[in-house]
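Below is one structure, written out as structure tokens, with a few remarks after it.
Note that one protein chain of the assembly has been removed; the remaining protein chains are unaltered in position.
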Amino acid sequence: MSKQKAKNVSFYRKRFFPWLLISPTILILFTIGIYPLIYILRLSVFNLFLSKPWVPLEFIGINNFKEILEDAQFFNSIRVTVMFTGLAVIIEFWLGLGLAMMARRVKGGTVFRTFLIIPMVTTPVIVGLAWRFMLFPRLGVVAWYIQRLGQMFGIEIPLLLANPDIALFTVIAVDIWEWTPFMFLILFAGLTSLHKEPFEAARVDGASGWRIFRTITLPLLKPVILICLLIRTVDAFNTFDQIYVLTGGGPGNATDTLSMYLYRTSFVFFSTSKGAALALLMLLVMLIFSNFFIKLLGKKVSV
Amino acid sequence: MAEVVLKNLSKKFGKVEAVKNIDLTVKDKELLCLLGPSGCGKTTVLRMIAGLELPNSGTVYIGGREVTYLEPKDRDVAMVFQEYALYPHLTVFENIAYPLRVRRLSNTQIKDKIERVAELLDIKEILSRLPSQLSGGQKQRVSLGRAIVREPQIFLMDEPLSSLDAQMRAVMRSELKRLFKKLQGTVIFVTHDQLEAMSMSDRMVVMSAGKIQQKGTPMDIFERPRNSFVAGFIGDPAINFFDCEFDRKLGKLIVNEVLVFPLSKSLNHFLCMRDSNLNKLRMGIRPNFIQVSATKPSSWSFQAEVYICEPQGTEEIINLQFKQSLFKARVNVGMKMTMGQKIWVSFDEKHLYLFDQETGQTLT
Partner (left out) sequence: MKVKKEVTFSSHKKTVVTDSYLSFRKYEQKRKIGLFLIYLVLIVTCLIAFFPLFWMFGTSLKSRVEAFATPPIWFFSPKLDSYKTLFFKKNAGLFLWNSIIISMSSSFISVVIGTIGAYSLTRFEFKGSQSIAFWILSNRLMPPVARVLPIFFIGQTLGLLDTRISLIVLYSAMQLPFVIWMMRGFLQEIPRDIEEAAMVDGDSWFAAARKVTLPMAMPAIIATAIFVLILSWNEFTFAFILAAGRAKTLPPSVLTFMEEGTVLWHEVGAAASIISIPIILFALLVQKNLVRGLTFGMLKD
């Protein structure tokens, strides 16, 4: 190859090849990401109701949105979702952090990790089913022993999944069981990646263990913490599978999260456009939230 | 400021004995250096003084107080780490303030002290920067600042200059020594660079394989090494060694079976008195005491081939080859020399060191 030709080729190579390689990816993601979004946008301002296919399609603007915002169930779902997401993520975080710090001090961390992966990789539907079974009134193994335990202390333990006041917490507990390992893994990796020297300097400078944790460990872990909080919050917000199987939104509407509400609207009542509007609302909330989080990350755009 | 006393200190990591029975006293206000090759245990000793490692046996005293098992924070020592160990998320000001905040000093007190330290180390302009925005030299000064601001009993430094580039190193050598003399501090520092040790310390401790090889002032160690290891470690370029046989009847040292070095009567006598079984010896002669000339000198000499020359400005280091041995001579620039040229080499007995080949002990 002559020098000139080689130069040309490498010039093009630098310009085009990267895009060539990544074009299938971009194409697919566009189809999967952007197109549904546009579709839903469109849907939400029309009045498509698969339940009433005879109604002619017309543009109704923000009617769907208004309907949703006037629906008491919607606000209940918000309450449930916020409680679920908030409690689950926060507890998972602190548990995960605690476990990670403990696991750092002992040998045999790999064995521990092996067990902890199990809840994470199990099919969420199965998680829901397994716990539903174990918590089944009188029949389930966990329910049984908790009953016995209550009897020993003379307390009547309510039915964990059937009792409207407790059901949400039970569902949260199941989520904690499933996802704390996620927090653990990320935080453990983060902790391990910290250099040990600043910590030694702090010891020599006179700081106690708790102070070191507060002033050095946590700040240095900030980027990692923010990322896993972000991911987990978004996922918790959108959780569907487990709840559907565990309680189906009930009893009553005690565990009726936004996802469940959305499912019902779109696939049970077939109020398609309304469902689309709701989906947009949920997406909006998530966008605002994650934007806020990314800003918190500051200059460390680690995506 | 205070004394540091180590008694019979030992430390094992698993099966490896890193430090073996160290006895050492560091006087008040002294600048002491722990010198030795990598892995000799010097850093471990330093960390045991700091409290970051606990010994398997032995005791550590600081300022007359026994501190062997105390946490670092209870020992009142300050340490400058090899990679500076600055807190990456804090500004320079906060980095230096950290130990003071731990001790709950008021904000005004903290500001005061830091201003003084910043003045001393010339870091006033960078007080609001983050460690990632600093150069190596600046980081070192901040690290020093953090140690100084506490006014501790003892300063410990782990390879303080090794992370700097050569130019900075040369500058900081003198600056650091001056600084610590001014602060009147007891300083123990660790290094593998013998030039650093020689120029900065009041006293040196040469270590190898967990043991102390020799203690003394730099000149002491340079002029009177206790064994061939110390002799070979100190001095740049390194001392030249020639293994030889001692012929007591003839009073001569025979190198490579061809070169014969005549011993003076007194030296010969001395060696015979030392040990009647003395046979295999090692000669040591420093490069600057080797003389070269184009013509055969009147005193004892031999011919060697020029292997390569290394000009150093006003001086030159000539690598010479004799039979299988390579050795170096340091001379003033003068003679023109070419590779392969044969020249006459000589040295005087009074500059000669003699070591027992097996034990390495100095005989003279």
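Letters A and B name the chains as they come in the text, with residue numbers starting at 1 for each one.
In this text, a contact is a pair of C-beta atoms (placed from the backbone, for glycine too) under 8 Å apart; a residue touches a chain by one contact, two chains touch by 3 or more.
Since this is a predicted model, take the numbers as computed values, not measurements.
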Chains in view touching the one left out | A, B
Could you tell which one of A:Phe75, A:Trp94 or A:Phe133 touches the chain left off the display?
-> A:Phe133
Which chain B residues touch the hidden chain?
-> 12, 54, 56-57, 59, 66-70
Positions on chain A contacted by the hidden chain, ascending = 13-14, 17-22, 24-26, 28-29, 31-33, 35-37, 39-40, 43, 99, 102-103, 105-106, 110-119, 121-127, 129-131, 133-134, 136, 138-141, 144, 177, 181, 185-186, 189-190, 193, 223-224, 227-228, 231, 234-235, 237-238, 240-241, 245, 258-259, 262-263, 266-267, 272, 275-276, 278-279, 282-283, 286-287, 290, 300-303
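As a working rule, only the chains that are shown with their structure count from here on.
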Compute the distance, rounded to whole Å, between the mean C-alpha positions of chain A and chain B.
-> 58
Touching chain A in the complex, chain B uses residues 50-52, 71-73, 77-79, 81, 83, 85-89, 98-99, 102-103, 146, 150
Residues of chain A that touch chain B when the two form their complex = 197-198, 200-208, 211, 215-216, 219-220, 222
